[in-house]
Structure formats: structure tokens, C-alpha cells
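All protein chains of the complex are present and in place, except for one that has been dropped.
As written, the chain order gives the labels A, B and C, with residue 1 at the start of each chain.
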């Protein structure tokens, strides 16, 4: 069965979601990944949006976190204040897994979604944090979607919008952040994780047909590839659910 | 037309309420005074409770601020957080007039509703602040109901629960409180106000049949009586509304 | 585990599981309304001890917990309960007799403390209480606080406004968050997973629930999740915060439950009379609390006729014309 890279990325992310997780969703592929996980392997995961909707009944794919589609059939509709508190809250926050994207990521998993170039006279102005900085600050597990391109994996971010492990081991704690930090970076070429001790990114998996060297060629900084294995490709069942039940209109995929 | 002291007190307070005021109400006589004002002279005043009810439709007298009677027909039912924020809020807070009671009041209008005697081994433990400290801290105008007895007008409070003018001119500002402070103290004998410059209590009015000396005899500290005049007794119209429309069951009066 | 599992259990189970001796507890409601009385009486019945109780103005519920001998430490804003008890009687006696440790705050302070706990921050700012003994006099000493990791190290802290005179404030009071071990609330409607819909005022129930490690919800009705999900904006507490759901009709009695029943002025008046006398109060507890198996038993003693008298009118949500003198 043929599949696209976007489908692979979606399924790689969906596999990280466990039953019982409260899944913080952004727009686009992160939403599709969360919806796929719920249909495939984590039926009791709870999709939740920064706009205040908890466990929505997603009959159609929302194209924004404020899309009226997230309001239908939810357990509760409130607002931003309640949504972010759910993540900062000591009891519920620990159960949240965030899914984020960015324009740049560094080796410690810090993200830039604010600007390329100088902040005041940027070459490209991006959308900004939205809830990204908040999620990255609060939750104990985070998945990050990236496109593997050199400029997107720079040695130094143009702007640090959302905290990963900051400057390495112990840095989150020294800054006053909650423990946590990114769990996995899912790209169009493979899956990267972070070393328990050094907090540096390493290559955990590469997709069939991709080599670790392909991946290194698409990053400014270098990462350990010694632990990398070929990832299990999307199964027929996963793909079928994704295509038939999650995004039949191909709005995202 | 005959009337009771409680009726006089209620009407004295009601006369202080202006059209457009947002009236913070406690239980008992303060609630009746606010209801009377709305019926008599300030139809567009808004009765509001610390429990979160705004502009309730009070078909029966509530006997507590959480009485289900305050929930009926309101413009909005929320909770404590929203209610107190309405008073701390710079835009709405200035339009709130609070009505409070206490076990003790000093010459600067500070209130004690916590204990008689030592805090840790009190002779009499009272209910405590409730929202009284909050109201007294936030709002620009406050009416206080008291019974005129020596021990209730002491030189020094056993416990300062709710701030009046603290230790005198400028003290609220120095403490960091919002400007404001008590407007009038309405007792079973007369009405006291606070001097603009000294912030000390003075006798503004005494009820028909009461002399300023009667009043002084019922206070530990002394107040200026030079500005005191006899108050206008309750009118027939005021009493009729009070009896027929506000408290026909005589639950409070 | 607070996922979308069925959390319905008996009140006995819920109290036995989540209310442990010495735990930090808060209960919902306000004076005469929506106190989780069935749960309170079950706590007394199970003879729980040394509870550390957080209250704003929790009326009869807190007073019965104190009277029942369950409370050793109390943080409170208001110990009064309407006409029947301008000052709650067992609360008053317990303090006058030195039987419990206590700490005073204001109602806004307590609401903000739950709010900070629900938000996951150590404190929240207010301008309430500056210059008062609420800030000056600490019921729990610095030493006691230093020794107990479940207490903040300070009752409150006054700081200069770090933003100059922004919003006109020169100083602000910071008050510490509360995160109870367990919060118990009584609501009109809940589904089996714990999503709640509160009718009428919510008081501080929402933040009390969200700030707690475990939440027990007692409710008048268990309804289909699908029914609540037709209007998600009216469900104030989503199931992710809830540990146990218990179906207890009249579970707030003798306090009121808006749209279901009024408070019972007769019961509350009698209770106040009993509470004033140690012997009578002991007998009352033995008859009405320990003497019955559960809340149904207490309601049977009260009688159907009395429950009919306090039944809520459909238009107003309370018992219109109820004799409350």
C-alpha cells in the first residue's frame, strides 16, 4: 500500500499517544494525528484545544482551533483561561501531551515560531507563539512536527519562542520551568528523540528509503545517529483509518 | 404613622443609595435596605451579591446571600471570583456601594467581625470576614449598620477585619488600598459620617426623640456632635413600600 | 485515573477511598445552598479524623464536620449560616474552647486561593486586606508552617507593585494557592464520567474542584453524557478533574439545591438548637447521622411531607411561600 510522507508523519505521531492522554492539539497535521490516535490505538485519549474545548466530537476536521467544529459535542466549552490552566494545573497538566510545530528547532528542542532574521526588522515574520510557548512551558511530554531542511534545524534560533531543554541538562529547572520538554521530533525523514542525560537531540528512527546521512544533510547541527533504526512503516489498518475516517476530504493530508 | 427603629435604620440606608449604584448586599437588614431603595427612590440601582448574582429578581427576601432566591431572574449568575472582581475592577468598582455590619467599629470606621477578646482564645468567636474585608478594601462608598452600644464603639478594636480609614488621613493610600472608606454609619440612634479632613467619625444626624448626648453615652470614644441635626423621619410612602412590598412576611424587620 | 471511565460508585466507597484521616479537604456550596451534606454526614459516620479543612463560607457542611469531630485544622473566611446561625455554633464553640487550629482569610482570598491552585501557580494578587489583622495576625505560626510541607510558608505576603503604579496600585497582597487532597461538591446533574452541570450560582465550586487532587461529585441526577454534551458551554467541570460520581438525590439537604429543593428552615433551626447544647448535639448526631445507614435514612427521619414542603417551584427554582420565620 502506497502512502505519502505526510501520512507517515501523522502515524508516527499518533503512535506516541497513549490511552488516557489528554492531547493538546494545534491545527493541521497535529490535529489529524490526535484524531488518528483516537481512532487507531488510544480510544480513551482526550483531544483538547487551547480555545477551551475538551473532548470534542470531531465529525469533521477542524481547520483551526477555534473552528466551530471543535465546539460540537464536547464535554465542556470554556475559554483560553481554562484551557491553559488545565496544562499548568499540577493534577491535569501531567497527563497532557502537546503537539507543536515550528519554523526552527535547535538541538535542545527549543522552538522558533516568531520570526526569521532580526526580531524588529525580520526577513520573515511568522505567526508568533499562540499557545506554543505555554504548552512547551507546562506539559511533561511534547511532540514536534518539523520539515527536515537545513535552515529549520539551525545551530542558533533566530528567536526562542517555546522552551525545549533550553541550554541542556537542568536548564529548565534553573529557569523555573516545570520538568518536561520535548519527547519526539517527527519530520518528513525520520523521528528524533532527546538523550536522557545530555538532553541533546538524537536520531531515533529513519523512514524506509531514507538514510541517516540524508537526515544529517538536512540539518545545520549534527546529531548522534548511532541509535537510529528504520521505523515501522504505516500499516494498512492505520492508513485505512486515516484516509477513510479521519481525513476523507483530504483537507490536511 | 408608627415605625420601629429597624425600619428607620433601613430607610436611612436606603436614602443613601442613588440611581445607578451597584449595591453590594449582605444578609438581613442590608438586603432589605437595598430592596427598599430600589422600590422607593433608586429604581435603576442594581443589587448584587458576593455569591455572584447580579440584579436578581427578588420576589421574596433572601435570608442568605446564597439563598436560592438570589438566583432567580438575575442578569447573571456566576460565582465569588466574578463578584469580588466586579468590586476590585477599576471600571465597575467605582460604582459599587457596599453595605456592611460588624460587632465593633472604631472612630476611623474600621470594623471587627472576627472575635471579641484575644484572637486565639476569644471570649466570643464571630463569623469572620466573609466578603466584608474585600468590600471594605475595594469600594469607594460604604454604609455600615451598627447597634449603638458602648462595647460596639470601642477605642480599640479587638481585631481589625475590614479596613475603614485605618489610622486616619492618607492611611488607606499608604497601606496600598484603593481610595474609599466608609460613607455613613447607620445605627439605632442616628447617622454618623466621617470628616473629610480628619477621617474621624462625627454625628451627622439623630433620630427624632434621640439626643446627641444619648448617642455619646453609647460609645466608648467621643465624636463631634456640632454638625448633628435631627433626621427626617421615615415618610408614610417609604414605610408603606417597606412593609407591603419589601418585607411583608416580617422576615427581617 | 481521571479518564473517560465510568466513575459511579457508592458514597461509602467514595468517602472511604478519597477522604483519609488527616487529609486536606474542601467542600462546595455556600451557607444555605448546595453543601454536599450527604457526603459530610458520611464522613462523620465513617468517623474520619484530623481533617484539614479549607472553607470560604461553607455553612452547615463545615459546621457539621467540626461538630462531628472530624476537623482539627480550619482555614476559613466565614463561619455563619443565615438566619438559623449567624455564627455557626459548633465552629464558634470549637474555637472558643481551643479545640481546633484555625486561620482567617476573606471570602475573596479563599476564592482566589482555589483559583491559583486550579491555575497551577503559587499565588495570586489582590488588593484586599491591606492594613488589616487578616494579614497581620497568623493563626498558623511561621514555625508550624515551616514544619509542614502541606502548608505554604507564609499566610500572605505584601509586596511593592513591581510594575510601578500600574493600575494605580502601590502595593499588592499575594496569597498562596490551595490544592486540596480532595474536594467534594454537590451538583444538579453529572454524567457517569464526572462532567458536571451546576444550575444557579456556582460559588467557588469550579476552582475548588479543579484545584484538588481528587474530586467527589454527588449529584441529584446522573444523566447521559450525550445530554450534557448538547450544550458543552453549560458544563463547568469536565470529567478530567473528577475521581468519583455518586448519585444522591437530596444530597445537599438540609441546604438548598437550586431548581430541586429549598433549604429546610425547620431542620436548620432545630439543628441550631441542638448545637448549642453538647448533650443535645451528641444525641442529634447519634440519631440523625450515626443512627442511620446513609442519607436515605436521614431523609426518612425527616419525612416525605417535609421534603414536599421544600420542593422547588418550577418557575423560581425555590419553594415559594415557604415559611422561613
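Convention: a contact is a pair of C-beta atoms (placed from the backbone, for glycine too) under 8 Å apart; a residue touches a chain by one contact, two chains touch by 3 or more.
Computed from a prediction, not measured in an experiment: that's the story for all the values here.
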item	value
Missing chain: touched chains present in the view	A, B, C
Hidden-chain contact residue, picked from the options C:82, C:152 or C:238	C:152
Chain not shown: contacting residue from A:125, A:150, A:227 or A:245	A:125
Residue in contact with the excluded chain [from B:10, B:27, B:78 or B:114]	B:78
Of C:55, C:124, C:237 or C:271, the residue in touch with the unshown chain	C:124
Residues of chain C (touch criterion as defined above) contacting the omitted chain	116-117, 119-127, 152-154, 157, 159, 161-164, 166-167, 169, 172, 174, 176-177, 179, 198-202, 233-234
Missing-chain contacts mapped onto chain A	27, 50-53, 59-60, 63-72, 77-81, 84, 88, 90, 114, 119-134, 137-138, 159-163, 166, 171-173, 175-178, 249-251
Missing-partner contacts on chain B, residue numbers	19-20, 22, 44, 46, 53-55, 57, 71, 73-78, 85-93, 95, 138
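In this section, only the chains that are shown with their structure count from here on.
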item	value
Centre-of-Cα separation between chain C and chain A, whole angstrom	40
Distance from the mean Cα position of chain B to that of chain A, given in whole angstrom	56
Separation of chain B from chain C, taking each centre as the mean of its C-alpha atoms, in whole Å	27
